[in-house]
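Here's a structure for you.
What you see is the complex with one protein chain gone and the rest in place.
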Amino acid sequence: MENESRRGFIGKAFGAVAAVGGVASLLAMKKTWDPLPSVMSAGFTTVDVSALEANKLDIVVWRGKPIFILKYTEDMKPTEGRSVKVGDYYYSVMIGLCTHLGCIPGYEEDKKLFKCACHGGEYSADGKNTFGPPPRPLDLPPFKIDGTTLVLGEEGPEYKAMMAKAGGA
Amino acid sequence: MKELKILAVIATLVGITYYGIEPYAHHVMHPEVKAADFTFGDLKNVDTKLAGNVENGKTLVEANCLACHAIEKAGHPAMMPNADSAASYGVVPPDLSHAGRIYDKNYLANFIFDPVSAMHLSHKYPVGGTKTFPMPSYNWMTPQEIMDVVSYLQSVAPKVADNAEGHKVTFEAACGRCHSMKYGQLEATTPADVIKAYMGATPPDLSQYIKSRGEHYLHGFINDPQVLLTGTSMPRVGLNAKAQEEVIAYMEETGDRKKAEREATGLYVMIYTFVFAMLAYLWKRKIWSEVH
Partner (left out) sequence: MAEFKPADSLYEWFDQRLGIDKFVKVMMTEYWIPKNINFLWAMGVLLTVMFTILLVSGIFLLMYYKPDMNMAFDSVNYTIMQEVGYGWLFRHVHAVGASVVFLIIYIHMFTGIYYGSYKKGRELIWISGMLLFVLFSAEGFSGYMLPWGQMSYWAAYVITEIFGGIPVIGGDLVVWIRGNFYVSDSTLTRFFMLHVLLIPIAILGAIVVHFYALRFPHVNNEEGEFFDFDKEADKYLAGDKKGSKVVPFWPVFLSKDFFVLGFFLLFFFYLVFFHYGFAMDPVNFDKADNLKTPAHIYPEWYFLWSYEVLRGFFFEIAGISGKSLGLIAFAFANGIFLVLPWLDRSPMVKPANQRPYFKYWFWFLMVDLIVLTIFGKLPPTGANAWVGFASSVTFLLLFIALPFITRAEAKKVGGK
């Protein structure tokens, strides 16, 4: 009788230990599937925008996508909900993929517009589609402003405000 | 009988589904466009009925063309290496050795008269725009003079063999300045960064285009890219029907080189499988005669 309950207890203890081992190894397997630290840190791209030249397009890669950063000149008017103010200057910060078929438009400095070589779509400097097949303005990446640097991949208050505006419009 | 009825029902359902997701969907996603036109009938600036004078053409070409173009086969090598000429013009100017053979006569004459309209690139080089095409219009030449030039180019063009080697020569002359063909070990003669700046996007490597686009699409596209891809910066190059066939043949010879083996093997496998199926049927009949 006593023997039996002891055997029952040992059996249960053995089962419990085995289960703990199983769960622990599952956890290790889950970790193996996690993105690598290098991938995670590459998921947040930091750009210092203060040194950029006005009306010269800067392209940075963020999560495999080209990000357009364009500093405005004095005479370029900011667009509410699309232009970002960092420090004293306004910038366009946009995902540089044509919303038609995903080509990368080029920036024409003299006309201050983006032109897509694939099918001739055009966007204004703030990314609004002005001509050709693109169905909507260039998409905006999540960003956070940190002094004179932009952190792509984090949602800062300015980004959230812009999204709220876009949602309401 | 009953089993045939079941088979018919299944074949019908599968057939309808297949029709919907293949021929019909294809038709919706890629609507038919106008057929290829190898007469280039929209170009009417030069009267191509005029008979050209080869000798006069030679003089005109030497005076007007050789500053930029090589004609290797007529003893005029290129002035500078490809990388340098690409840097100065945006793209390597073509060697005209094969021009008289691969381009349609009407196209070639009208191209000399006004390149941009012949190439259907007025959207890229609008009149009064900031960009200009590197080659000027020779609209000051008389139609007779233009036809003389065309006749001269036709006279110097060498014949090529109707085999993979010959097809390759045509491909290099027609496409090789901008497009690479990795599977044929061909690299575009214009350096990649230069051609990217010139065209706005890197012209694609054509190694698998015979598969990804297919013969039918290529046939229409090469003839006039704007019809199938409005706004593209690829020019209409003006190949005649024969040259275009050679280009497509080369694309097949590099992109689908096992085609002949595939079709021959396929036939043998089908014959074998038929024998297999017939014997299986006879065996089944024998076995089942014992239980029915």
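Letters are used for the chains, namely A and B, taken in the order the chains are written, and counting of residues starts over at 1 for each.
Just so it is clear, a residue touches a chain if its C-beta (ideal position, glycine included) is under 8 Å from a C-beta of that chain, and two chains touch if they have at least 3 such contacts.
All values derive from a computational prediction rather than experimental measurement.
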Next on the checklist: Looking at the full complex, which residue from B:Lys2, B:Lys34, B:Lys49 or B:Lys159 touches the chain that isn't shown here?
Outcome noted: B:Lys2
Item to check | Positions on subunit B contacted by the hidden chain, ascending | outcome: 2-3, 6-7, 10, 13-14, 16-18, 20-22, 24-25, 28-29, 182-183, 204, 207-209, 211-214, 257-258, 261-263, 265-267, 269-270, 273-274, 276-281, 283-284, 287-288, 290-292
Item to check | Where the missing chain touches subunit A, by residue | outcome: 33-36, 39, 43, 63-66, 97, 101-104
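Assume only the chains that are shown with their structure count from here on.
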Checklist outcome for this item: Seen from subunit A, its contact residues with subunit B in the complex are 103-104, 106, 110, 115, 117-120, 132
Next on the checklist: Which residues of subunit B touch subunit A once you look at their complex with the stated criterion?
Outcome noted: 123, 130, 199-201, 229-233
